[in-house]
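As you look at this complex, bear in mind that one protein chain is not there, while each of the others sits in place.
And now, chain A:
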Amino acid sequence: MSESTVADTRRLNSKPQDLTDAYGPPSNFLEIDVYDPQTIGVGRNRFTTYEVRMRTNLPIFKLKESCVRRRYSDFEWLKNELERDSKIVVPPLPGKALKRQLPFRGDEGIFEESFIEERRVGLEQFINRIAGHPLAQNERCLHMFLQEESIDRNYIPGKV
């Protein structure tokens, strides 16, 4: 082998890219919106639900578009299921705000507009981070949360 003071930095040969791949739609499209908070019920039995809308072209999700209504405790349920079954480090949820649920507050407590908005943003960040994780995408609980009308808490946990 000849020794040379000029280093060989030529690129390795690679296959030319197919134009349909280069200009086609990306195969990693995943968008989840958490919006339209609605407070349902009266008095002490009120709770807030949020609309969770998902659009994707990942083949692992059965529906390419889905729209469901979920409340904070549903998100908590999802977090617990994933912490137990999957090996991922689950990101934190926005706070439980127990202090806001105590009586004798000057404001609306957990039904205060600014608090709901803060929580909405936190839940949107949470679900987007989870749903994009390849290991979380294997769990049945995530698919049930995002794409089924209601959550069956007696489901059999498992992988998709």
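Here, a contact is a pair of C-beta atoms (placed from the backbone, for glycine too) under 8 Å apart; a residue touches a chain by one contact, two chains touch by 3 or more; residues count from 1.
Here, contacts and distances are computed from a predicted model.
Candidate names were "AP-1 complex subunit gamma", "Proteasome subunit beta", "RCC1 domain-containing protein 1" or "VPS26, retromer complex component B", and the UniProt protein name of the unshown chain is "VPS26, retromer complex component B". With the whole complex as reference, residues 1-12, 14-15, 17-18, 21-22, 24, 26-28, 30, 58-60, 128-129, 132-134, 137 of chain A touch the missing chain.
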